[in-house]
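Removed from the display is one protein chain of the complex; every other protein chain stays in position.
A, B and C are the chain letters, set down in written order, and residue numbers restart from 1 in every chain.
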Amino acid sequence: MSTEALPQLTAKDFASDQEIRWCPGCGDYAILAQVKKIMPDLGIPREKIVFVSGIGCSSRFPYYMNTYGFHTIHGRAPALATGVKVANPELTVFVVTGDGDGLSIGGNHLIHAIRRNLDVNILLFNNRIYGLTKGQYSPTSELGKKTKSTPMGSVDNPLHPLSIAIGAEASFVARTVDRNVQHMAAMIKRAAEHRGTAFIEIYQNCNIFNDGAFLFATEKEQKDDTTLYLEHGKPMIFGKDGDKGIRLNGLEPEIVSLKDGNMKEDDLLFHDEKLGEPSLAYLLSRMRYPEFPEPMGVLRCVDQPLFEQGVHKQINDAVKAKGPGKLEDILLEGDTWDV
Amino acid sequence: MSTEALPQLTAKDFASDQEIRWCPGCGDYAILAQVKKIMPDLGIPREKIVFVSGIGCSSRFPYYMNTYGFHTIHGRAPALATGVKVANPELTVFVVTGDGDGLSIGGNHLIHAIRRNLDVNILLFNNRIYGLTKGQYSPTSELGKKTKSTPMGSVDNPLHPLSIAIGAEASFVARTVDRNVQHMAAMIKRAAEHRGTAFIEIYQNCNIFNDGAFLFATEKEQKDDTTLYLEHGKPMIFGKDGDKGIRLNGLEPEIVSLKDGNMKEDDLLFHDEKLGEPSLAYLLSRMRYPEFPEPMGVLRCVDQPLFEQGVHKQINDAVKAKGPGKLEDILLEGDTWDV
Amino acid sequence: MTTQTKTAKGVEQRTDVTIRFAGDSGDGMQLTGTQFTRTSAIFGNDISTFPDFPAEIRAPAGTLAGVSGFQVHFGSEELHTPGDEVDTLVAFNPAALKKNIEDVVKGGLVIVNEDSFGKTDLKKAGFESNPLEDDSLSQYRLIKIPATKLTKEALKDSPLGTKAVDRCKNFFALGLVSWLYGRPLEPVVEWIERKFGKNPDVANANRDVLRVGHAYGETCEYFENTYQVNKAKLTPGKYRRISGNDATALGFIFGARLAEKDLFYGSYPITPASDVLHALSRYKHFRVKTFQAEDEIAAICSSIGASFAGDLATTGTSGPGLALKGEALGLAVMTELPLVVLNVQRGGPSTGLPTKTEQADLFQAMYGRNGECPLVVIAACSPSDCFATAIEACRITLEHMTPVVLLTDGFIANGEEPWAIPDVSQMKKIDVKYAEGVNSNGNGEGGFLPYKRDDRLVRPWAIPGTAGLQHRIGGLEKQDITGNVNYEPANHQHMIDTRAKKVALIADNIPEQAVEGPDEGDLLVVGWGGTYGALKSACDRVRSQGKKVAHCHIRYLNPFPKNLGDVLKRYKKVLVAELNCGQLRFILRATYLVDAAALNKVQGKPFLISEVENKINELLAK
Partner (left out) sequence: MTTQTKTAKGVEQRTDVTIRFAGDSGDGMQLTGTQFTRTSAIFGNDISTFPDFPAEIRAPAGTLAGVSGFQVHFGSEELHTPGDEVDTLVAFNPAALKKNIEDVVKGGLVIVNEDSFGKTDLKKAGFESNPLEDDSLSQYRLIKIPATKLTKEALKDSPLGTKAVDRCKNFFALGLVSWLYGRPLEPVVEWIERKFGKNPDVANANRDVLRVGHAYGETCEYFENTYQVNKAKLTPGKYRRISGNDATALGFIFGARLAEKDLFYGSYPITPASDVLHALSRYKHFRVKTFQAEDEIAAICSSIGASFAGDLATTGTSGPGLALKGEALGLAVMTELPLVVLNVQRGGPSTGLPTKTEQADLFQAMYGRNGECPLVVIAACSPSDCFATAIEACRITLEHMTPVVLLTDGFIANGEEPWAIPDVSQMKKIDVKYAEGVNSNGNGEGGFLPYKRDDRLVRPWAIPGTAGLQHRIGGLEKQDITGNVNYEPANHQHMIDTRAKKVALIADNIPEQAVEGPDEGDLLVVGWGGTYGALKSACDRVRSQGKKVAHCHIRYLNPFPKNLGDVLKRYKKVLVAELNCGQLRFILRATYLVDAAALNKVQGKPFLISEVENKINELLAK
């Protein structure tokens, strides 16, 4: 790694020359803008960054970044990223995927990347619909959803991205929403800084096929009452006037009012990203609108061994123990004889 | 369904004429024996039972049952079973899979079957190794495991079957072990009785490639201290003399002694399979030997809508609303004109 | 446009006309095209259409990538293609003009919405100067209409907002073109009322604009004359329009009914096959079970499971999805279960050109699996033919207990044509033979033998739920008759041979290969799938010029009809024309050692009749 001072880059330097081809009004634009914006802050030269994606509207993302990029095939981005990262751990790798790409066809690669704790950042654009194929329901679509493929409503119980990620041993799990650009930027930055697989679910509005899916979390009038912005070490408080909190009743979270003074901050659940066991993160992942405010922010962030580091450590250990392999030597392994 | 009294069948009636081809001493034998044993109790005629499996030693299972059976391809049993069950919800379907078949190549189908809550019973034989391909590590092998493909030890953080199932919205999750035949029989029966996807992890010894993986849970001298047999509504007590219990400290379980009288049963965590939210089940799924006794039994068992029922309800509703479709009618849909 | 006669009063008579509506994805061109097609069909023309979507949902407005087109060919004679050259182009913006002008016949009409030719619009489309003002369009009859402005004016009293008003301008174009070709407005008005019934403001606006467009034609004096395309002399009967994907869906439903089975369709959305899933999911009252699986592998596996459990199982996808289904398709071959696999071909390789047409999956259908893994492959040749071919796929799979790959392509899947509605009472039932009981000879002890075959080598189908027939199947090699796992060398050879023979024997149960044209001659033009119309039309043309050219359209690609080898030998030359690099040609060469010539095109577009005609003439001249 060079020690020269890097030229000061701006968001613009991270824009490729390709025309952006999302529908006007699509939430993807906001995400792209924030990703470009935080890039200079990471202090990583463009050539050391790789964006890998699958197939879907969201997966067009790499084309718009002036970094190395790979628009792969449907669902396989995490697998491909694993190869990139094992081949060269020095690269900073982002995986961009959708709720269909990442959780339908690609669910298995996603959970395996997560459990291996590869040092990649996975941005899952959850619009609860298949955008690119023009509007079928996805594994995150709510039960009863009417779409082109479910004219009488879907009968599949949906998956919850954060729960499945936590079930797959995730070391970093966060959630944000396209319309809250500052928070989104902060989350993506936190993800990039995390060593290990950072999984972020980004609520993303598809204004063509599933418009308004996340209005509850973005509309001024209600969002403070329907979302809970997590802060490490802080009590879980939400509501327009910070007048509500989350308390634990046994293993069940409950909403309490801070207004009447019966309840103090200290009675509330305090957030702790760093817990060794992910039970709190899991519990948070179950809190859902309208019963609960939906948690936004980092649910979990712990240090765990990195997969690619393990691979390279073994290589280095082997080289140390046996010396760098000599071709002549392996030819002579086992019994040899002369004729 | 006929109302005639069924002939009284025995375990033997469920044995096929095929020679069993597992290694002598393999834990699979015990599982087969228990499955055959509980079959008559289910009161389902043999022809209404289908065993579906993938590929692996465990997946040979269907050949040995005198029921309908399908030994499919690697990892795909849950997907195939979905078709069986949607086509004919009256069939009782068992899926037999291994830790490789079900969680490596087949992980995605597994989680999707679980989240859809199809009424099938999934028996995952977890021997923490690839048996049939002669001894590579699996996604449930412990970190650092030395196998044919990992001579310096594995560097992949393993998946935990119960956690991932719970992360995937499972309605029934249980664990048992090949050597505890009564418990195993009880669990399989509970699974069969559950309406919805019943997921059971069965600790299974592969005496050829991973012998003794579950000794902690089967050896007389220690098993009482290293396993926690769950009972619905009962406090979590374990230990040779029932002298230890599990208490909740915030969100962390801890082991307490019941011996000195400081702690009473009522202070302990009480098991509840039926909780609406799976946070307790998840927390239990994290308790692992040697830090904790490993929970055995039903972690979670709740009623949720069945996928295939949803499918068939829509069909019936549509027939009710529109009448049974007439071929002539669909030909005439849209504009027609006469020439 | 083949023939034209001018009548009095400025009405020109045409046998057929090709119009292309093109504009930005948001301009409603697909709708305009569909409505015009509908009216023409109801009017009594023969029609053929070709919608051409951009790959993006909505690429940036005004760009070339965002152009959406819809071509309709209508005529008073039988039509088999959506037309080689465009007689009238309706271009809603500069990008649409740029992308489509090359296809317009010299002297053809080019109608543009001049309001969308502002500076930025031109720049987005990459024009240096305004083509409406320089002389770059001098070879065409250019008609500039201020569609945006006139629409706004027409709706100045409408309660609709600016955006909604602007969205009505496609109805202006539709009105104008309807006037130009003498089409009645009623069917459109009726449709508007049905569609926007709940939203009377929108309905009124669209209807008003439609009428204004029509009136504008009358009054504007831009047009020398209008055109008349008489009713076509189609076989009498009841007709409707149908697209290939809809026809396939209906064919599956019919297949199931004719076999008295429930239909199962397991699929994962993929362009251009998704519409089959959409269509089928609307027919639940026909006991159609659609399953949107988590991926293509789950889709086919669920279908195999449904087949095992006794449904008529089908699965559908496009190229990359078929690649994913290869392993499971092998399982279906090994377990000898009925299964129809629909592949709506699109441009490849890899993700390729997802919204474009191609015929490059024949090899994959034939060979895309491990081991010797023969199955049936058949292909539909036109939108309406998808119906009959889908039924045929169901028939073969059920009668022969073998998977069938049904090939269509993006061109016929999305294209529409009139369809003489078939008579249900004339349709032949599909005869499904189920295992009737324990079939072991002599002692009943032997139990049920799932691989005991009949004289067509078909094994019995025993459906879970049937008492006494419990049996186990799977992907390992099995002993013939018993179906037990078996690793013996001689048995393997026997089973390999038997599976191949079973498929080969299906040739006894399909029609012999027919040709259109002379029974022998100078050239045989061979094709398959969606190129039928272009090849047929080209052959008709050269034959009408007295040439000894026949057309051989192969519907059954595996096994081939028994007489195909003989047919190929009866002509001096053979030409195989395909939208790929020569896959059928390769198979014919290998099978019959015929030195066939090739016409190949891999451009995401169908053949033009003229391309085929030129190649024919070139070969005849040699």
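Going forward, contacts are C-beta pairs under 8 Å (C-beta built on N, C-alpha and C of every residue); 3 or more make two chains touch, one makes a residue touch a chain.
Nothing here was measured: the structure is a model prediction, and the numbers come from that model.
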Next on the checklist: I'm checking contacts with the chain that's been left out. Which of C:370, C:441 or C:544 qualifies?
Outcome noted: C:370
Next on the checklist: For the chain not shown, which residue from C:62, C:75, C:559 or C:604 touches it across the whole complex?
Outcome noted: C:604
Checklist entry - Hey, which of A:76, A:179 or A:286 is the one touching the hidden chain? => result A:76
Item to check | Residues in subunit C touching the chain absent from view | outcome: 54-55, 65, 318-320, 322-324, 326-327, 330-331, 333-335, 347-356, 358, 360-361, 363-364, 366-373, 474-477, 487, 489-490, 492-493, 496, 499-500, 580-581, 586-587, 589-591, 593, 595, 601-605
Checklist outcome for this item: Missing-chain contacts on subunit A, rising order, are 16-18, 45-48, 50-52, 55, 62-63, 65-73, 76, 79-88, 90-91, 108-109, 112, 311, 314-315, 317-319, 321-325, 327-328, 330-339
Checklist outcome for this item: Listed in rising order, the subunit B residues that touch the chain left out are 19-24, 55, 57, 73-75, 104-105, 107, 130-134, 136-137, 139, 148-152, 156, 208
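Definition applied: only the chains that are shown with their structure count from here on.
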Next on the checklist: Between B-C and A-C, which chain pair is linked by the larger number of C-beta contacts?
Outcome noted: B-C
Next on the checklist: Taking the mean of the C-alpha atoms as each chain's centre, how many Å separate subunit B from subunit C?
Outcome noted: 44
Checklist entry - Per the centroid of Cα atoms for each chain, what is the distance between subunit A and subunit C, given in Å? => result 40
Checklist entry - In subunit A, what residues contact two or more other chains? => result 104-105, 107, 139, 152, 156
Checklist entry - subunit C: which residues touch two or more other chains? => result 284, 294-295
